[in-house]
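Note that one protein chain is taken out, while the other chains of the complex remain in position.
Showing chain A:
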Amino acid sequence: MLAVQTWELTKRFGSQTVVDGIDLAVPAGSVYGFLGPNGSGKTTTIRMLLGLIGPSAGRSELLGLPVPGQAEAALHRVGALVEGPAFHPYLSGRANLARLDVADRRADPRTSRARVDAALDRVGLLAAAEKRYRAYSLGMRQRLAIAGTLLMPRELLVLDEPTNGLDPQGTREVRALIGSLGSEGTTVLVSSHLLSEVAQVCSHLGVMREGRLVAQGPITELQGAATRATVRTDDGEQAAYVLRELGATGVSVDAEHAQVRGELGAIAPEKAVAALVHAGVAVRGFSSGAPDLEDWFVGLTGEGFDVSG
């Protein structure tokens, strides 16, 4: 059962394709890290998932219901934080949440106060509940927006960059909150441009780059698929040939350091060693292992400050 699914979902603004035919699959009960650099199309995708903007092509389902067709029925079961917090500046935090709550047709007005306070408490804002929103720091605003998603029981939380503007302490708290929500059975789709902020609590990852979904799956599988082997040998070309024959990808020979590297994928490392020795390669050393997740992410999205157009 998928909480979110899209088929060839595409969004064009004028001549620019911001989201390019992505097939998102967020399993129910997962904590799905939706990653990618700024400008890679994450927020536009999330806006389409929530029915705020219409797709140029393709379609999407939220909790099994088509969006925008049955968006209302689906959205009642979804809490969303989209592109940063937004509230009425001259109302207090509590009054802002009360306003969101009153807008919800299924929210019981008799329990509104209790639910608002519980949500504020959960994000640590209860002490500042009566302060005007305009006096809130960016971190407090972010917390208030997260509290807004917790006013009602939800099956799915969509959190777009929830750690934006938070200090390291706040980031840890939000991460812990996502973890505890996930363990309570709520599906969480959390986007971030920083892998390190969410990876610890995610069960699944999806990576966007320039409008395309370049990787997606359970975190263990994604890491497993990236198992990298390093062979120390003088017979570089021969070793590379054997590894390629086995089905390894990205095989490269580093003659200077007498090393050959390659991605093993599903190939068992011991099988690779046996094949190398059998082929008469003088193996001086062999190591394999999953690369650092961060390296894997950077490999997918590129490094540096360039915002993808």
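Everything below uses one rule, namely that a contact is a pair of C-beta atoms (placed from the backbone, for glycine too) under 8 Å apart; a residue touches a chain by one contact, two chains touch by 3 or more; residues count from 1.
Everything that follows uses one rule, which is that contacts and distances are computed from a predicted model.
Asker: Which of "ABC transporter permease", "Response regulator receiver domain-containing protein", "Amidohydrolase family protein" or "Acyl dehydratase" is the UniProt protein name of the chain not shown?
Answerer: Matching the unshown chain against "ABC transporter permease", "Response regulator receiver domain-containing protein", "Amidohydrolase family protein" or "Acyl dehydratase" yields "ABC transporter permease".
Asker: Could you tell which one of A:P153, A:G247 or A:G280 touches the chain left off the display?
Answerer: Reading the full complex, the residue touching the unseen chain is A:P153.
Asker: Return the single residue from A:I22, A:L50 or A:A229 that touches the missing chain.
Answerer: Within the whole complex, the residue contacting the unshown chain is A:L50.
Asker: For the chain that got dropped from the picture, name the residues of chain A it touches.
Answerer: Those residues of chain A that touch the unshown chain are 47, 50-54, 71-72, 75-78, 80, 82-91, 98-100, 102-111, 114-115, 117-119, 121-122, 148, 150, 152-155, 181, 184-186.
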